[in-house]
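Please read through the structure below; I'll follow up with questions.
Just one protein chain is left out here, and the rest sit where they should.
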Amino acid sequence: MSVPEIFLLLGLAFSIGGAIVLPLLTETLVPRALAIFGSAAAACLLATSALLLLGHSSLTIHLVTLPLLGTLRLHIGGLSAFFSLTLGISFLPAYLFSDGYMRRYQGHFRTRNFASFFLLLLPTCFMVLAAGDVITFLLFWRIMSLLASLTIVLENTREPVGPAGYLFLSMNEAGIIVVTVALLIMAGFSGGHIGFAAIAASMHNVSAPWRWIFFLMLFFGFSTKAGLVPVSSWLPRAHPLAPANASAILSGALVNFGIYGIIRFVAILLPSTGPLPGLIVLIVGALSALIGILFATIESDIKKMLAHSTIENMGIIAVNIGMALVFTAEHLPVLASIAYIVALYHMLNHSAYKTLLFLGAGSIDQHVGTRNMNRLGGLLKRMPVIGATFLIGALAIAAMPPLNGFVTEWLTLQNILRSEEIPSALCRVIFALCGTGLALGAALAVTCFLKAFAMSFLGMPRSQNAADAREADFSAKAPMLALAALCLVLGVGATWIIPGISRAVPQLADHHATAALVPPFFAAHPPNPPFKPQFISGFKTIGAGVGAGVIPARGLVILHQGGKSNPVVYAMSTFYMAIILALIMAATWVMIRLVCRRSRAAIGAPWAGGMRDLAPEMTYSATGFSNPVRVIFQTFFSAGQREDSKVAVESHFRTAIRREQSDVYLFDRIFLAPIAICAVAISRLLARIHRPSVVNAYAAWVFVILLVALVVNRLL
Amino acid sequence: MIDSNLSATPSALPALAAALGNSVVWQAPADPLHAPIAAADNFVTIVLSCEPENLPLVVRTLTEDADFRFAAIIPCEEGSSFIVAYWFYRSAGHLRVKLRVRVDAAAPTVPSISAIAHAADWHERQAEDLFGLIFSSHPKLGDFVLHEQWREGVNPMRRQFDHAPLATDADPPMPWSPETILETPGAFVMPIGPVYSDYAESAQFFLETVGEDVVRMIPRFFYKYRAVEKLAEGQSIAQVLLKVERFSGTSAVAHAICFSQAVEQITAVDPPPRAQAIRLLLAELERIRHHLSVLSDVCHSTGMIVPSAQVDILEEQMLRLSCRIGGHRYLYGLVIPGGLRRNIEDDQLQLLADEVQRLRSQAAELFSQLQFTSSFLDRFEGVGITPLEKTKNLGLVGPVARASNLAGDLRIAMPYGYYHHIPAFPEALETEGDGYARIRVLFHEIDSSAEIIRATALSIPPGEHALTALTLAGGEALGAVEAPNGAAFHGVNLAPSGTVRRLALITPSFTNWHGFHLAAENFAFQDFPIMMATFGLSMAESDR
Partner (left out) sequence: MANWFFSGLFSRVVTTRYPASPEIAPGTTPGRPVGQQANSELAASAAAAMCPVGAIGAHGRDTTVTLSQCVHCQACRQQPGIAWQNDYQWAAAIPPSDSHRSQPVPRAFKKSLHIRIVDGGSCDSVLNEIKQLGKPFYNMHKLGFFITPSPRHADVLMLTGPVTRHMEAALKATYDAMPHPKWVIAVGSCAISGCVFGSDLMTALHSPPIVPIDVVVPGCPPPPLAILHGLMILAGREGELPPEPAIPVVPADPELRKVTSPEMSP
């Protein structure tokens, strides 16, 4: 038995054992036990995947051979290992966080059941990733959905929570039903073999229309799980209602499964049918990114805002996958491989900072009692560690250098610019438009998270609870500090991370992009075989060689070595940035100390126009801060997004102006609402058919359907 | 609905008497059916009294049927009761109505008339703060004139109020927050002031908003409350005149004339014609200067450097002209009860006429240039609209009202002093009621004032510039003058010894600030200074 296998078994043992033990414990012991069992299991699984990834190895386990369906097996290759890594990054802190956080539910809700479900979620998720055949995959996927929806409904007595669980479950089911049908048909084409490898092999013989059908079914089926448009509105409705530790998992880890499905089945199993599918993925991704961040920006519930931003990040990942598909179809394997790396890298980043932010939101919720940013404020003084780590998460998600979000946003946008190498003009135009959308989204993300941090942590407390808040305990601080550090490491260490991720990619693009993305400029011995000396010296003149002797790795992230005329397209180094930033800060500090050596700093109240005291209701609210965005994009949200109703009581002595506002999600209105109407109409029709009084008609319908089935069978 | 009988002059009084029935007691004229109708060029003051419970009915008849406009509520403490005087006026028939309501000082409750005549709203709130009068069914009493430093139940205008112990030593100050009415998640108020902007007067505004656009504006005034009316009590006319001139220095002449007018009414004297004519010239000169100052602020509010500099030059020229002919840049100290302190010689009047004509052409030139500057018009057109209906309802006055097509210039509606003797001039009316309409009104008034000065300055009657002596008399009167900002009323009550027993200053800024919220509703942040500038109102005049 290999080391990874041992860790795997240990992990499974911890979580399943924990799930069995937990219901037997008293309520007071549950949080601590959950944290211990969960983090042990997560750490073991993290170790398994890290070992597999670092060791370039894969793990295959045969489970059982079923009489009709064939062998069920687990196979953990590079891709699965990478995904389970992100799983661990999200689960481990969330489990640790549970220790302090779950106490708020004691005595109010059934935390024991929740804890068992929550513990079982990790191995189930891992099994989905490890599945090597269709049946195992679908089976564990189902269990995963069920467990996840059970964790959402912990606070089941609160009004919208129950429906949110059902919404989550039904949306996941809707997606997976489509996927199931597609996968079963695909298995049919491969002669009943359910192994992924066998299906992949058989797909090369499948005709283009079938490939298209599979693509559409699989992509939109999985994109439902990832929260991509058009079926995205369930995500901000369901995720925020779970307890914060579960929300962190849902947004930090579980949405990744949509991406996993798309990569595993669309990108790997289906052979390319030209650039069009890629373009569809690209457009869906760009739209999701834009819509996600727009709704996030105008949201004032901190968890809902984070859920909307999840849609944005999934969109960015989808954009990269779409680009990869297009580049593959256009035979640009280097670019395709870069795009895959960026997609996976961004997913990793997202898992890190989204978990961090959700845990922060949970801490706020726990210690202030509200998630409404309009009622927060001034928390930095009261919760300094939570505030500082939340700030790092916010900066990272807003793509501020040198943090991790910046690396992938930058690479995404640069990669879009590389579309000039695609011959088709249409593709280039679409790339350009999507790039514009993403750039706008990036700008909005800054607004959004500036608001999130400023409105929660800066200024005056806008409610008594916020004024009375106190710092969270160690079990919240430790995972958040670790995640903040991870965000920094993932950003600064981009040149170390990228080669690691590229190990997961070759089965996607048949190409190692490391050399193109992070050329071994200064670290390799002998240095830089692929590059001509004059090219390197040209680079050194612009300062790329600074610190070469000190930095123990590839210094720069370089997008692409490009053609002859344009050898290097863009170069960037978060490592250097971090150093320069640190130097600037240090220099500023020194300068301030020097200048102010002899003067005394006077600390006074903020200038409030000479008012006696500035009340909290006289400071900017979160809604107010983002209202310009709402106004600017009003046409985009279009009518129905908000409703104003003005109540004037007596024309002169008005006592109230009431404004109500209801959010209708864009795609709900234009996409889901018609479907819902159709579905209701169809079910009415069916209900009429089923009416027992008209037995004859019923019999006639059965006959007609039989006939149709026979005819179809004959024709095929 | 205006009953034609009620508005036609000859039968006005009998018709009014019939409409009011026996809900009022006629005090002057005692017999309205046979009262002599005064000459058309002078006004008639009708004095009525009624029981508090009849008040709403009477006010409704006066304002809705008989087309009277609300002027003022002037409470006065007499012995153990309050006499609350409600003043109304109308130009048809040149009538003024003084409606007296007597209430016991121990339980001073009067029905509120604000729902009928909205213009009375702030008058009632002010009387509640200063006198402790209670206006039943008024929804918003309290915290108006007196701020949070004052204890509840302290009414500084009451006679028994003692100056000596400081009334403001409530320690610590009462907590105060603006009364917000916007109910929507994320709504907040943006405080402005009391110390804000470069040269702004002290006042506070709370902009109720959910970000980006402002839904409503809540003002907080009386930061500059100097209690002029209280200080005046028991002082000599000369002393009070100093205060009346100085509480709002940019309209000093108008207020001095208004106060003098009231004193002259009580003492039943007419200043000599020359004094009246020169008063008119001074008042028009002041109007021109005041409007130029407002226009300068208007141009500054849009950041248009050149036009504002041009207007500034004209304004300073007018200030210098005032100083040359009147000895003081704001024409302080010239108007006194009974005439003028000093004669202004004909050669100086010639100078006035010449200079004003020069200015007139320059202002016209400026106006025509501004009219074709689109970046200027963009900022004013459709900004801060006061619709006519509401303007009427809130009883707005002055250029602000005229921009909404509401006539009521007292120089025309109720000519006083020398305005009887000058050629008729049109009232500068505009219909849109927006910022641009207000600017046009200001320019038109500059022009018409210049025309009045041209037509009058060189044909001033010779003679004395003042009465040599005034006969002392006690009594009560209301002075009414069209100040640069609109109708100003001074209620003066003199003791027989000649000291002032009660002074009430009803200023156009007070009246119009009340209506400012009409314009300041659902606007963009950046339009706020522009709206303030086009209203051109003064805190000093409003706060007193």
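Note that the chains are named A and B in the order they appear, and that numbering of residues resets to 1 at the start of each chain.
Going forward, a contact is a pair of C-beta atoms (placed from the backbone, for glycine too) under 8 Å apart; a residue touches a chain by one contact, two chains touch by 3 or more.
Just so we're clear, the structure is a prediction, and the values are computed from it rather than from any experiment.
> Looking at the full complex, which residue from B:Val298, B:Leu321 or B:Val356 touches the chain that isn't shown here?
B:Leu321
> With the full complex in mind, choose from B:Ile288, B:Leu340 or B:Ala428 the residue touching the hidden chain.
Reading the full complex, the residue touching the unseen chain is B:Leu340.
> Looking at the full complex, which residue from B:Ser23, B:Ser49 or B:Gln149 touches the chain that isn't shown here?
Checking each option in B:Ser23, B:Ser49 or B:Gln149, the one touching the absent chain turns out to be B:Gln149.
> Please give every residue of chain A in contact with the chain that is not shown.
602, 604-605, 607-612
> In the complete complex, the non-displayed chain touches which residues of chain B?
Residues of chain B in touch with the missing chain: 147, 149, 156, 163-164, 166-168, 173, 194-202, 222-228, 230-231, 236-239, 241-243, 246-250, 252, 267, 293, 296, 304-307, 309-310, 312-313, 315-316, 319-324, 327-330, 332-334, 336-343, 369, 372-373, 375, 465-466, 468-472, 498, 538-541, 543.
Convention: only the chains that are shown with their structure count from here on.
> What whole-Å value do you get for the distance between chain A and chain B if each is reduced to the mean of its CA atoms?
About 65 Å, centre to centre.
> Could you pull out which chain A residues touch chain B in their complex?
300, 372, 374, 608-612, 614-615, 617-628, 630-631, 650-661
> Can you name the residues of chain B that touch chain A in the complex?
Touching chain A from chain B are residues 114-115, 118, 121, 139-140, 148, 173, 176-177, 180-196, 204, 206, 209-213, 215-216, 393-394.
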